[in-house]
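Complex shown without one protein chain; remaining protein chains in place.
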Amino acid sequence: MSELPTPLKSIVTPVRLEYDHSAGAAATGFLRGLKQKKILGARTGPGEPVLVPPRGADPRTSELAAELVEVSDKGTVVTYSVVRVPSENIPFELPYVCVTVLLDGANLGFFHVLQNCPLDEVRIGMRVQAHWLPDDELQENLASIQYFEPIDEPDVPFDRIKEYA
Amino acid sequence: MIALLVRQDAPPVEPIVVESRFAPTRDAHTITMENDMAQTLGADEVLRGPHILEYPYRRSLGPVLGRFFGGLQEHRFLGIRMKSGKVLVPPQEYDPQTGAALDELVDVGPGGEIVSWSWVSKPRPKQPLDHPFAYALIRLDGADTALLHVVDAGEEAKLSVGARVTPRWAAEPSGGILDVACFELEDGR
Partner (left out) sequence: MRDVAIVSFAQSNAAREDRNEVEILLPVVKAAVADSKLERSEIGFTCSGSSDFLQGQPFAFVMALDGVGAWPPIKESHVEMDGAWALYEAWVKIQTGEVDSALVYAFGKTSSGDLAEVQALQLDPYCATQLWPDADSIAGIQARLYLERSGRSERDLAEVAARSLRDAQSNPHAVAKGDFDAAKLLAEPYRSTPLRDHDCPANSDGATAMVVVAGERAKALCDRPVWIRGFDHRIDPPALGARDLTRAPSAEIAAGRAGVGDAAVDFAELSAPYTHQELILREALGLGDEVRVNPSGGTLCAHTMMSCGLNRIGDAARRLAEGDGDRAVAHASQGHCLQQNLVCVLEGE
């Protein structure tokens, strides 16, 4: 029996799958809104909580949330995280700040990135606004909002937003 | 309270139809698009778009498969002997019937015979050959189980159960099962 072959330590076995993804009715409404420079949420009915982005159903009750409602592109930071770990495809310089923004009119925090704010000035309760792509570059995707940035409005006391943090 | 700026409902936007990259699947039969649950969300045209999922996996091999794939680069096939005396190809670390740990690697092949096949008349982009070929189970000489691979026979009529095949080794091996580019019929039969 001859000598065994020299062993290989590892092999590369790439997987690449292509999908034709359907956004579904709820996300379609939201994405179309972005192209119109609007942020749309959805609610199950008048007076009910507005969920941004729309999910099709209210997750607490599984009732259909089909009513699209425009919310403001201004809001309050309810929580944030400073990111120092590099990753592919991130267009921001490290460190950068991820924020959950309670947009005016919404009942659910909206996840995005904060720019143009020194790290030591990022705080819960600060007021921010979306920075959009130029009008002629708006698309049906989240890249239409490049980031959020601080605006000159008084902070919101934590008591009023702690439910959403 | 936060000022709730609930504006009136968004004005209707122009429906935009995004062309799908894929044609609807198939098919020779009468298909009735049965959908008894009414579409309740009422969007006019739902947006579609390509979504790519890609993983550049690098898998560590361990002592058994390490030798198997090392063997391919030396133009050798290895099997592993089970307690019953039978030879398992491709080799596995544990006997699939008894669970016993295995370590007796043995040379098999390089030639073998076709156990079964299926003809691919329209190869998909990722598949190993870009002209019609067969996927086949091939029992290499000295092995008791069959290896799944590809036979470049030219035309299906040349294939038969028991037909002898030999490996065509990849010109530039990069590590993996495709270090065997494919199998071909012996004597070009």
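To keep things simple, chains are lettered A and B as they appear, and every chain counts its residues starting from 1.
Everything below uses one rule, namely that a contact is a pair of C-beta atoms (placed from the backbone, for glycine too) under 8 Å apart; a residue touches a chain by one contact, two chains touch by 3 or more.
The model shown is predicted, which means the values in this text are computed figures rather than measured ones.
Undergrad: Residues on chain A that touch the omitted chain in the whole complex?
TA: Interface with the chain not displayed, on the chain A side: 11, 13, 15, 17-27, 55-62, 64.
Undergrad: By the contact definition given up top, give the residues of chain B that touch the hidden chain.
TA: 22, 24-41, 46, 48, 51, 53, 57, 59, 61, 65, 69, 88-90, 92, 96-97, 115-121, 124, 126-128, 135-137, 139, 145-150, 156, 161, 176-178
As a convention for this text, only the chains that are shown with their structure count from here on.
Undergrad: Where the centres are mean C-alpha positions, what is the separation of chain A from chain B, in Å?
TA: The separation of the two C-alpha centroids amounts to 36 Å.
Undergrad: Using the touch definition from the top, list the residues of chain B that touch chain A in their complex.
TA: Spelled out, the residues of chain B in touch with chain A are 1-10, 13, 16, 20-22, 39-43, 45-61, 63, 66-67, 69-71, 73-74, 76, 78, 105-107, 126, 174-176.
Undergrad: Touching chain B in the complex: which residues of chain A?
TA: Of all residues in chain A, those touching chain B are 1-2, 4-29, 31-33, 35-36, 38, 40, 50, 56, 64, 66-72, 76, 102, 104-105, 140, 156, 160-161.
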